[in-house]
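Remarks on the structure that follows.
Here the complex is missing a single protein chain, while all its other protein chains stay put.
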């Protein structure tokens, strides 16, 4: 998994019907977790993370397990919110 | 998932018969989603995206779920079109 | 999937018996599809691609579906040959 | 798999209930195993590795097998501790 910061969300009206009801959050990986490139990606959120929060993200087939949506075309999911006060850069 | 722009399509007459009937779109990831390299790839499209549209793409095994084609050799699928007017760079 | 050019093939006599009968082609991704690095890889070929041809390659678990070999340790497969005359760089 | 060094751990109180009970360790890949970028990630630990130890990490779907947690949204797991005294850089 990696840790990133939720920097926004995005909407898609025309989409796979298996994605209906999901929230698409834009996540920017921490600098140390992306070799400084901070290459963003879109993750499904089932935890209720808000913009600015540090989150734990699972990718690949783990994401479908993370969002309890084995039939949704999902390859990244927010699976936890990092507790505040921890020094993770 | 990542967000990219459909920049073209490609045709393949000699192909796996499991791919017959699919449209192959060339997707260029947004700058922020590819660390500036904008490394393109080919995705199956089941949403009906056109060239120039911003799309949500699922990769890996999620793509086969996204295209409702569990038996097709597909590793990327357009699963949504990003609503216009959103500031996603 | 990505598009690449077949630049050679390679032989392996001592190999997993599940790979017997397969052709191992070396594929160089197009410049636009590899951020200019053109990092090559080895793919199984079931389409009959020749050196110099532009091919569509599926990677990951999709490759085993692409080569109709669910029990072979394969993570990349040529699943189509790009029609000639298309401007894909 | 890759070899990395455990450089810390991280806590998440609000998380997927399938992750309850797991330890989240931050792993920094060895220089030779990350092209010098040493891009860190978070792995589940079932071996009992401590900060500073060199560990073997499995990623992707292998991680869920590694942590005996097929239903947890996990994409990296510490599956071994490298014996001391070995010159692995």
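Chains here go by letter, A, B, C and D, matching the order in which they are written, and residues are numbered from 1 within each.
We take it that contacts are C-beta pairs under 8 Å (C-beta built on N, C-alpha and C of every residue); 3 or more make two chains touch, one makes a residue touch a chain.
Computed from a predicted model, the values in this text were never measured in an experiment.
Asker: With respect to the chain omitted from the figure, which of C:1, C:33, C:63 or C:81 is a touching residue?
Answerer: In the complete complex, the chain left out is touched by residue C:63.
Asker: Spell out, residue by residue, where the missing chain touches chain D.
Answerer: 1-3, 32-36, 46-48, 56, 58-63, 65-67, 77, 79-83, 86, 88
Asker: Which chain C residues would touch the chain omitted from the figure, given the whole complex?
Answerer: 8, 10-16, 18-19, 24, 26, 34, 37-43, 60-61, 63-64, 71-76
We take it that only the chains that are shown with their structure count from here on.
Asker: Answer with same or different: of all residue numbers used at the interface between chain A and chain B, are over half used by both copies?
Answerer: Both copies touch with mostly different residues.
Asker: Rounded to a whole Å, what is the gap between the Cα centroids of chain A and chain B?
Answerer: Whole-Å distance between the two chain centres: 19.
Asker: Can you list every residue of chain A that touches 2 or more other chains, as numbers and ranges?
Answerer: 34, 60-61, 63
Asker: Looking at which chains touch, is this a line, ring, star, complete or other?
Answerer: Its topology is that of a line.
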